[in-house]
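Structure first, then comments.
Heads up, one of the protein chains got dropped from this complex, but the rest are sitting where they should.
Naming follows writing order (A and B), and every chain is counted from residue 1.
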Amino acid sequence: MSVAERAREGRVIATRELGRRFGGRTAVSDVTLTLHEGDCLALFGPNGAGKTTLLRMLAGLLRPTSGTGTVAGIELPGGAELRSAIGYISHASMLYAALSARENVELTSKLFGMRDPRAAADRALERMALSDRADMPVRQLSRGMQQRVSIARATVHGPRVVLLDEPFTGLDDSGSAALGAHLAALRAAGTTMVLVTHQIAEGLALATHAAIMRAGALVRVEAGDTIDPATYLTVYREHVTHGA
Amino acid sequence: MAPSTLPAALLIARKDLAIEFRTRTAFFSALVFALLGIVIFFFAWDPTAVSPLDLAPGVLWGIFTFSGLLGLQRSFSLEQSDRAIDALLGAPISRESIYLGKAIANLVFVAAVQVIAIPAVQLFYGVPLLEHAAMLALIALMAAIGLVAVGTLFSAMAVNTKLAEMLLPVLSLPFFVPIVIPAAQATARLLSGRPASESVGWLKLLLAFDIVFVVACMLAFPYTIEE
Partner (left out) sequence: MTTPSVPASAEDTSPAQRTGIDWLFAIAVIMIALALTRVIYYTPFEAVQGPAQKIFYLHLPAALCAFTAFGVVALSGIGYLWLGDLRLDRAAESSAEVGVVFTTVVLVTGPIWARPVWGTWWTWDARLTLTLFLWFIYVGYIVLRGAIEDRALRARYSAVLGILGSLLIPFIHLSVYLFRTLHPRPIVIKPSAPSLPPEMLTTLIISFVAFFLFYLALVRQRYRLANERDLLELEEGR
């Protein structure tokens, strides 16, 4: 990528024909997308479509086998520098059940080398309205609260990019609504997000861009104005079942 | 600035030990296993045929490896259930620091079991181990470093396989043999009142083993967790 291209304003995530093979199996092929600051891409698709693989590549957790990409200005697969700019949330809590919320979040703030890790952890917990439960072992918290701890942990270092892999899994209605509100606040603060989810309505409510992935490839990408939430479900079903 | 390898490793080690301290199940399991083993071997032995001085070193270091395995098992399994390992992998720390942190925690774990097991062997077998406390501590430390270096790596691998609990012993035990032989031989020498200098050869072998395998396992570790 040339200096000029890299300097182009606001491109937080930019990939070109990004792909990943495992042995002989292609999990992701030819993904080209561009996201700017404050964008939120909702990524839909059936299980096994490669969504998690794509997300892990963007997070620097998995090395691409073809194509190129930059995230937060850093060439993939990146390294420690890339990981500093990313917050990764999956449907597993990624927490230590025996430790408290505060201990979990503080461990992360220390591992990210923040100047005042305890204060940063306290702030993150407060943002997620967890301050009064911060010292209970995580295993004693409800699923919805654990999810909030996960978000606090993943965002304590103020990442530019937040990647979420099916975060609405296992949440009831009020939990989903709360999560949606938190993510909207993140987006409003300028965080760029990629949200993998099966919940089309919740995803579209947050999204500036929507894409469908099937068999490792993006089959349909569109930007906010053209998305019609009412008909999207039909569009999705069409793309997913067609050719299966 | 993200912490460099050793500080990050210490953070991870402290975290592992804090978790173990809260639950304590693995530690007590390993400890009770060690004590039971020491006792069972006592009953399996004919005191008129073999003197305790001959038996004790073998029992001590044999049991050391088996109880060590119990602690090593849980080293990475605690990261699996909620994928907490992904949080560590997502941090801007070196992969080696994850290995080092877990190895340090395992070392503390194994040492803690030995601190109780060694006096127990003295108690049950009537052998004057504690008279040679300094040398014995050195042997124990070097043996533990070797055990933990290899065991931490294999624990990381085993946890990703179908037969995790079975696989860890099958993979690790051949690697523990060059630890047990020097440790037992050196301990036997100590107990028969030989001067410490006679054990130096065995200690050199242990030291070489430790150096080679700490380096090799630390280099190999990123291959076991990254793709």
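Just so it is clear, a residue touches a chain if its C-beta (ideal position, glycine included) is under 8 Å from a C-beta of that chain, and two chains touch if they have at least 3 such contacts.
Keep in mind that this is a model prediction, so the values were computed, not measured.
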{"item": "Touch list for chain B against the chain that is not drawn", "value": "150, 153, 157, 160-163, 167, 170-171, 173-175, 177-178, 181-182, 185, 201-202, 205, 208-209, 212-213, 216-217, 220, 223-224, 227"}
{"item": "Contact footprint on chain A, counting only the chain that is left out", "value": "22-25"}
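Just so it is clear, only the chains that are shown with their structure count from here on.
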{"item": "Whole-Å gap between the CA centroids of chain A and chain B", "value": "39"}
{"item": "In the complex with chain B, residue positions of chain A that touch it", "value": "59-63, 79-81, 83-84, 86, 88, 90, 92-99, 103, 107-108, 110-113, 137, 153-154"}
{"item": "In the complex with chain A, residue positions of chain B that touch it", "value": "1-3, 8, 11, 15, 18-19, 22-23, 78, 81-84, 86-94, 226-227"}
